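One protein chain is absent from this view; the other protein chains keep their places.
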Amino acid sequence: MSVNTTSQHYVKIWGLLLFLLVVSICGPLLGIKVVTLITAFGIAIVKAWLVAANFMHLNIEKKYIVYLLLSMIILMVLLFFGAAPDVMKPGGNNWERVSTTVK
Amino acid sequence: MSFAQPMATRRSSTGISTGKLAVWWVIVSEIVIFGGLLVSYILYRLYHDQWSSEAAHTSLIAGSINTFILLTSSLFVVLSHRAIEDKDPQKAFKYLWYTIFGGLGFLVVKSIEWTGEITHGFVMTKSLFWAFYYTAAGLHALHVIAGIIIMAIISFDIKKNKNLQRVEYIGNYWHFVDIVWIFLFPLLYIAK
Partner (left out) sequence: MTSSASTHSEQSFWQKYIFSTDHKVIALQYFFTGVMMAVVGAFLVYVFRMQLAFPGKEVLGFGVVSSGEYNALVTNHGTIMIFWVAMPMLIATFGNYLIPLMVGCDDMVFPRLNRLSFQIFFLSALVMLASFFVPGGAFGGAWTAYPPLSTDPNYSLTPAGSTFWVLAVALEFVAFLIGGINFITTAMNSRAPGMKMFDIPIIVWMIVIASILFMASVGPLIAGAVMLLFDQLLGVGFYDPSKGGDPILWQHLFWFFGHPEVYVVLLPALGIVAEILTVFSRKKLFGYKTVLYTTIATGVLSFFVWAHHQFVAGIDPRMANVFTVTTILISIPIAELCFVYIATLYKGSIEFTTPMLFALAFMAEFLIGGVTGIFLGSSGSDIYFHDTSFVVAHFHYTFFPISIIAVFAGVYYWYPKMFGRKMSETLGKIHFWGTIISFNLIMIPLFYLGAAGQHRRVYNYEHFSELSKPYLQDLRVFATVSMIVMLVFQVPFFYNFIMSLFRGEKAGKNPWKANTLEWTTVSPPPHGNFAEFPKVYRPPYEYSVPGRKLDYWPQNEKA
């Protein structure tokens, strides 16, 4: 039984997750937008990685499973950047879009 | 006539057990389903600054409680797996039901939260923000329900010392559902 898979280890990770949860909730209290974004999403990424590596045992799983899952996330990033120029700037750079009211 | 499991299911050319491999592939397909929905949400949210006035009405308290519940239920399900490895299926049964109760708690909190929001007029048709809110959280909740049902079925099996390996599989699924929520939480409740 490796040290990574004892009950104690899981409880420690859980404690860390709860601590990070509290930090992310307190982030907006500072009022600085960049800090909020970092605490909210940066911490989310860290929490997700902690759960994936320790609870799902990706830290001892075959490497290609990790690559497979990461590829799916990369595809989502690709989708974001492929669609962003159209969805986030529908009027383009050269004219103002006034024909439809945006709520 | 009862169903006889084919020998194909017990082979393992990769070294990963068949059931576990299948759950990894399920997670692969779910990443892109939720990913597609969340990418769409993020695209719109970044474009529609004015959604912050709608988003201000999501309940940080409800969201935080639910995050706590799901993280804790994830702990319970991995402890259930640990119990299986320690050859203690009765303990695993207990922990699995703690996980299920966590899932049920999540759904109760969500129901209260949504009832409050709906009665205050924050419905899907009020603003595209709310349409996304209910669609994303609703899709997630459906996965929570599916997870609870499957965990319950597996728990009755392991009580009879059958199919012990399935605790790990449903555990992985449950962790994935937890991870989706880990991203939904800041999107809908914190950095809104």
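All chains are identified by letter, namely A and B, in their written order; residue positions are counted from 1 within each chain.
We take it that a contact is a pair of C-beta atoms (placed from the backbone, for glycine too) under 8 Å apart; a residue touches a chain by one contact, two chains touch by 3 or more.
Bear in mind that the values here come from a model prediction, so they are computed numbers and not experimental data.
> Of A:Val22, A:Ile60 or A:Leu78, which one is in contact with the hidden chain?
Only one listed residue reaches the unshown chain, and that is A:Leu78.
> Which residue numbers on subunit A touch the omitted chain?
Residues in contact with the chain left out: 71-72, 75-76, 78-79, 82-83, 85-87, 89-90, 92, 100-103.
> Residue by residue, what part of subunit B touches the chain that was omitted?
Residues 1, 3-4, 6-9, 11-14, 16, 18, 21-22, 25-26, 28-37, 39-40, 43-44, 48, 124-125, 127-128, 131, 135, 139 of subunit B touch the chain that is not shown.
Throughout what follows, only the chains that are shown with their structure count from here on.
> On a C-alpha centroid basis, what's the spacing between subunit A and subunit B, in Å?
16
> Spell out the part of subunit A that touches subunit B in their complex, as residue ranges.
1, 5-7, 10-11, 13-14, 17-18, 21, 24-25, 27-28, 36-37, 39-41, 43-44, 47-48, 51-52, 54-56, 61-62, 65, 68-69, 72-73, 75-76, 79-80, 83-84, 87-88, 102-103
> State the interface residues of subunit B toward subunit A in the complex, per the touch definition above.
Those residues of subunit B that touch subunit A are 14-16, 24, 27-28, 31-32, 35-36, 38-39, 42-44, 46-48, 50, 60, 64, 67-68, 71-72, 74-75, 77-79, 82, 85, 127-128, 171-172, 175-176, 178-179, 182-183, 185-186, 190-191.
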